[in-house]
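Left out: one protein chain. Kept in place: all the others.
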Amino acid sequence: MKKNIIFILIFTIFASTLYAQSIARVAFVDGWVDVRTAAGVVDEALIGDDLSAGSSIITGRDGYAELLERPSGSTFRVSPNTVFAIREREVNGRNESVLAVAVGEVAFKVNRVAGSGTLVATNSTVAGVRGTEFVVFSGSDGTTLIAVAEGLVEVEAYGRSVELYADEAVEVRPGSPPGPKIQLLGRALDFSQWNESRRQEFLNDPVAALRAVDRRLDYYNEKIQELQPQFLEMTERVLQMWAELDRIYLEQGQDAATQYDRTVLGPASINAVHIGLNVRYYALSALSMRRFVVGNMYAEMKSRYITRLNDPVFIEFRNLYNEVLRKFEEITISRINATDI
Amino acid sequence: MKKNILVLLVIFVLIISVFTGCKQDPEPDPVSIEGRINQFVGDLNTASGRSGISKHFHSSHPFSNIDADVLIPLFPTLPDGSSYSVGSISSGDSTRTVVINRTSLASIGRTFIMLAAGNNWYILNITVAP
Partner (left out) sequence: MRKTVLFLISVWIIIGLLSCTTYSQRKSSSNKIVDLVNAQNSAVLSEITSLPFLFDREIIVLERDRNMIWQNISNAGFSFEGIISTESIPVSSGDYLFFGNTFEVRTWFEKYLPQRASLVKINTRNGLYYMILGSRTKVRINLPGGRGSFPTIHGFTGPVQEAR
């Protein structure tokens, strides 16, 4: 309940458009940069490419990309070893664009007309932004670091929010509310150094780190389990309305059917679809976390312990990993398609 | 002899230019508003079309997350022998009223709000036609 109130607060402060009308175009590319399309096809990113439905930018170790969002003129600078996606979701009947940093570093310069806003999502938090310059670091252990250069960013997780002004930063661990504010005092943050510190912390206690990520995945699974039955129930009712539409058509003609569609079927069908889209949003967020955080953790552990797979630390980690994957297969996968992989 | 060598050389150059000079996959034509709507409605009629339906939507909308299941309340699969087709598309700017026919069943009206990305138009939003 508290979380919902926070979302509403963030939304009323920052978002007022019925739908975002924005385009992200690749304005600059250097090194290895790929675009992953909605169909799951990975292709080289070229200047002038527009991110089509459901696509994302993936940069290699020497890759760098700049995206220009229109008509706002916002720019996103995507650093090497980063996965960055532009999506949208619906909250309380309104659409919000969501810029998702699955892993890596993206610098944002957001220009928004007064009264509209956008959200930035990572594996551990959602941040509402308005007319501001800031950097998002999404660590390989699921931790997020947001540092603001200019403007205001409100960072929310687990019912608590923190407002960041210029020269302030906050770290958010997965499965936890935002940490205390960090005063940057003019310091520039080095993502690879920060990520390395996160990695070391992960290696010191990999089970605890994976448990924190598991908590966040549980949140996504809870939302899926809450909304999916609602979607199915609404779909069933809407299909009955479609049958009623055709009955009216056969008995009373097209005009009567059109009236029924306009007043009953149409709104209900669109409402049902939006619930389904929200389920997909949580499923795709869970997939992102599972792929880029859990996957990275497993790869790190398995490759490190490959000659001592009987080590108790690895065994405990692997058992928890198997449980995470079991829940993912059982709950999340039902709302994932092959094109998402 | 010299003539034969020359002929072989010319053939060799021609063959090489076929593989290196020509574009193997020419750029597809840009998709207009009407083209996008027609493609979208056409795809509603096949399983493969429905599974890839998200490609018709612009990334800046929740519809970019759509899949075949989520599509069902909006455009359910039709019985065998029945299909969706475009009845009419209103003229105008990026907001179009579309009458969508269903074979031997009621037609419906939907408003398609379109948005261009580069040279191609995509569906931004679908609402009930007034």
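Letters A and B name the chains as they come in the text, with residue numbers starting at 1 for each one.
Here is the rule we use: contacts are C-beta pairs under 8 Å (C-beta built on N, C-alpha and C of every residue); 3 or more make two chains touch, one makes a residue touch a chain.
On a predicted model such as this, the values are computed, not experimentally measured, just so you know.
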Neighbours of the unshown chain, displayed set only, are A
Can you tell me which of A:F84, A:F231 or A:Y298 touches the chain that was removed from the display? A:Y298
Give the residue, chosen from A:V103, A:L210 or A:L227, that touches the chain omitted from the document. A:V103
One chain is left out of this view; which of A:G60, A:G159, A:P229 or A:G253 touches it in the full complex? A:G60
The missing chain sits against chain A at residues 32, 40, 42, 58, 60-61, 80-81, 83, 103, 291-292, 295-296, 298-300, 302-309, 325, 329, 333, 336, 338, 341
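Following the convention adopted for this analysis, only the chains that are shown with their structure count from here on.
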Taking each chain's centre as the mean of its CA atoms, chain A sits from chain B at a distance in Å of 27
Under the stated contact criterion, what part of chain B meets chain A in this complex? 51-52, 54-74, 76, 105-110, 113, 115-118, 120, 122, 124-130
Across the complex, what residues on chain A touch chain B? 19-25, 37-39, 48-55, 86-90, 95, 97, 231, 234-235, 238-239, 242, 245-246, 248-249, 254, 257-258, 261-262, 265-270, 272-274, 276-281, 284, 337, 339
